[in-house]
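All protein chains but one are shown at their positions in the complex.
Should a chain be cited, it is by its letter among A, B and C, assigned in written order, with residues numbered from 1 in that chain.
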Amino acid sequence: MPPTDTERIALLRSELAIRVFEEAVKKQFAAGLIPGSVHLSIGHEAAIAGGCAALATDDYVIGTHRSHGHPIAKGADFGPLMAELMGRVDGVCKGKGGSMHLTDHSVGVMGESGIVGGGLPLAAGAGLSAKVLGNGRVCLCFFGDGASNEGSFHESLNLAAIWQLPVIYLCENNLYGATTPARSVIAVEDIADRAASYAIPGVVVDGQDAEAVYAVVAEAVERARRGDGPSLIEAKTYRYGEHAEGLIIPVTYRDESEVEEWKLRDPVAILRARLIGDGVLREDAAEALEAELRQQVAEAVAFAKNSPLPEPEAAFDDVYSNPIAGGAR
Amino acid sequence: MPPTDTERIALLRSELAIRVFEEAVKKQFAAGLIPGSVHLSIGHEAAIAGGCAALATDDYVIGTHRSHGHPIAKGADFGPLMAELMGRVDGVCKGKGGSMHLTDHSVGVMGESGIVGGGLPLAAGAGLSAKVLGNGRVCLCFFGDGASNEGSFHESLNLAAIWQLPVIYLCENNLYGATTPARSVIAVEDIADRAASYAIPGVVVDGQDAEAVYAVVAEAVERARRGDGPSLIEAKTYRYGEHAEGLIIPVTYRDESEVEEWKLRDPVAILRARLIGDGVLREDAAEALEAELRQQVAEAVAFAKNSPLPEPEAAFDDVYSNPIAGGAR
Amino acid sequence: MSSEQNGNVRNISYFQAIFEAHQEEMSRDERVVMIGEDISLYTKAGILDAGLEQRIFSAPISENGFCGMGVGAALTGLRPVVDLTIASFLYLAMDQIVNQAAKIRYMTGGQATIPIVFRASMWHEGSNAGHHSDRPYPMLMNAPGLKIVVPATPADVKGLIKSAIRDDDPVVVFEDNSLWFQSGPVPEGEHLTPLGVAATRRPGDDVTLVAIGGAQKVALEAAAVLADEGCSVEVIDPRSLVPLDRPAILGSLERTGRLVIVDPANRTCSAASEIAAIAAEEAFHSLKAPIARITTPDVPIPFSPSLEDPLYPATTDILDAVRKLQ
Partner (left out) sequence: MSSEQNGNVRNISYFQAIFEAHQEEMSRDERVVMIGEDISLYTKAGILDAGLEQRIFSAPISENGFCGMGVGAALTGLRPVVDLTIASFLYLAMDQIVNQAAKIRYMTGGQATIPIVFRASMWHEGSNAGHHSDRPYPMLMNAPGLKIVVPATPADVKGLIKSAIRDDDPVVVFEDNSLWFQSGPVPEGEHLTPLGVAATRRPGDDVTLVAIGGAQKVALEAAAVLADEGCSVEVIDPRSLVPLDRPAILGSLERTGRLVIVDPANRTCSAASEIAAIAAEEAFHSLKAPIARITTPDVPIPFSPSLEDPLYPATTDILDAVRKLQ
């Protein structure tokens, strides 16, 4: 079933929302309002938006350290996300998680992991619970090319495969893990080839084309819901910026020309042009959409700035659901 | 280069040595002379003897929890091995290691791991040192079907592959990990297929045919010495006995008929018959060989029994090479 | 919180008690699942009802993977019991236990609840050697977000596992394998032991002897000998290490003024160290003598019985320590 016009516009909106939000994050980080380190998703929008578009609201998403885009694509409010990045009390995690742990259970985004590869087993668990509880949900698990070298990748995909768990493992292969080229540390050309170790589908998709990503993820979601188990999808993509904002040791590890070449296939530009070309969206409507998102993100920034920092005492809350006597002091 | 007659006889001798030694271990365990739990290699002789025959004396071997056969096939003396199993002071590890940690550096057997999958990264390390030191050695790493599901399998094979380390990963696939059928926990049919994740050769071989194992391992060794990197070899084999001697909870998980069927393709019987059929060995010479080994193993048992238990104080030695003040008390 | 209904008390083994707890909780709550290696044997061997099979996931040897799978399942509505079997295998899953299970609730600002139980058994005096003999509970005590219990009797192992399964936080149950086949009285039916409440195994006035897990046996033996010598030893079993029942320990110490701690873990940064530190901090003015720790020394566990057996805390070690305090 090809996506409707409304769905295609929603896909562009999702990409644009990530782009506009991340640009604001970059700015706020530079302004010193976001502490810690920040990994931006600019360049990855198609993989994220395309993947999440294939899900129902109550399906699960598990993210990574580079995960601002995942809750956005799943429909989270910008305000609490931005407040979290600024470490404010109205942050979605009350200021306890920050950039590497943006989590919004209200939209099924169950958690990110600052530990590379840490989310892969969690996703198998979300699949297990969906299967045992019979609630028909699936879990979409994002991870990076670098994460595909962790033992947790192997163990999780095997677990999901032997029990036919409804999980879609979606690799955002941006060709680098921090400063390390994927080709220097991954023994195979395509990470999707690793599906052969688990007798599951392994698909490579153009990660700059949100509609292409949507199509393959939607197929994998259907398969998962049918009870036919997990899939591995590799979206070839690229990050435009540095590995993280505010790195300690700057180093050159990729050619500027490579960056420029990838920017020629910008995911937002591709989809936007296609929708306009297909007569689905008018130029001015596209501009209005972007303006609307910029406005919303500006409001989120204002909301975040207005939110106070948490009281120091709050550091002692939320360690346990069922707090222990004597506590954590 | 096909093996000479002498080499073929040595291969049978190696298989027989493991068989005879393990039978003695079983007997001594039943007699209460071997403490702890013991995992026997009976049924696996072809994979072990065939694999080790392809190595030079100073090549490395890394074993598993089921590793009495590995040092034997590498040429270790029976006496210190048996004494180790009995926890005696003349044991090859001075009574500190026991069955799951039989190690004999004098023949390149660098260690076993009671931790399933624990040896796979160590083998990559032995390969790394061979490469850096340029000493031309290779490392043969044994592991089980069960171990192929550990993250360490994935990480180690990838590491060995990206740096083209001289390591041969040889899986003794005996169809079970303890009481768990491999087919219920491994998502692929052949573990060798997992080589595809690392762009290295993956070969399935009849694990009951020592000469077949020798041939594929020899090829992998050559490849490794040439600097062309690691290989994954899967020897399909079978253990005749229980997972371990002296298990706590007995449980049925395989048909007796399956065991009987596998015994029809006994590795020792196969090679013995072939050598006799090929006119390489006479029936009586085969018997003499076996008798000689039985005699040697009997002597090893006597040696072990005569060796005293270590003094309790010795427990405090060998924690560090360079002991720390105040020590371990 | 504690409840001992259905009055009938039987003698059953620690091992049976573990599986009674599983059987009852899995029957009571369909969200309880078991994950671990070779665990399909429990229904096959008739230790658990065959009807539970659908919720028993006999896993590949992938400790980090299946522990994390348990955490993910807990995060999304199940209440998994993950069997790590031998405690030395816990290191393989340390990342998922410490970085995920223990921290997720906190990092998400309380959005997540992680009702998971990890079981790990500690083996002693069985010549299991370096890779099968660790007692790593002190390491996990250093990781905030986990609860940790060390049951020492059949009743406690049943009651604590049941409480752990019902607790909304991650609980690690460290079982003492040397107790598996020892029997003791266990109330029939519903029996819960609350987390964080110590048990006084023997009352006394002269010395407080805190004994952890399997160390009860040597502690009680020593206390009996010392009683004959006119020294009255109070034996306290903390039962849970996080939360730790400080009032029980400090209250006893206030009366006795003398503290000996028996902990079968390696010495440095052990639970004994923690309890000693708490006492030196909070009960200093009650202390009449040095605090003594009796632990396994800082060596990996050797294979040979002649090397292994003398390493563990023994009755004579306790006698020596207590006599020195007099």
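Simple rule for what comes next: contacts are C-beta pairs under 8 Å (C-beta built on N, C-alpha and C of every residue); 3 or more make two chains touch, one makes a residue touch a chain.
The shown structure was predicted, so the numbers you read here are calculated from the model rather than taken from an experiment.
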Omitted chain's touching partners, listed by label: A, B, C
Candidate in contact with the missing chain, chosen from B:Ile42, B:Leu55, B:Ala126 or B:Ala244: B:Ala126
Listed residues B:Leu16, B:Val38, B:Ile115 or B:Val185, member touching the removed chain: B:Ile115
Touch criterion as defined above, residue of B:His44, B:Lys94, B:Arg194 or B:His243 at the omitted chain: B:Lys94
Option from C:Ala199, C:Leu287 or C:Ala314 whose C-beta touches the chain left out: C:Leu287
Sole residue of A:Gly50, A:Gly125, A:Gly177 or A:Gly229 that reaches the chain not shown, by the stated touch rule: A:Gly177
Contact set of chain A toward the excluded chain (per top definition): 35-37, 65, 84, 87-88, 91, 93, 95-101, 113-118, 146-147, 149-151, 177-180, 184-186, 249-253, 309-312, 314-316, 319, 328-329
Touching residues (missing chain, whole complex) on chain C: 64, 88, 91-92, 94-95, 97-99, 102-103, 106-107, 129-131, 134, 136, 138-139, 141-145, 242, 265-266, 268-274, 276-277, 279-282, 284-285, 287, 289-293, 297-300, 302-303
Absent-chain interface as seen on chain B, which is shown: 60, 62, 91-97, 101, 103-105, 110-111, 113, 115, 118, 120-130, 132-133, 139, 151-152, 154-156, 158-159, 162-163, 317-322, 324-326, 328
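Just so we're on the same page, only the chains that are shown with their structure count from here on.
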Chain whose averaged C-alpha position falls nearest the assembly-wide average: C
Gap in Å, rounded to a whole number, between the CA centres of chain C and chain B: 36
CA centroid of chain A to CA centroid of chain C, Å: 39
Two or more partner chains touched - positions in chain C: 59-60, 62, 64-65
Shared-contact residues (touching 2 or more other chains) in chain A: 151-152, 154-155, 158, 162
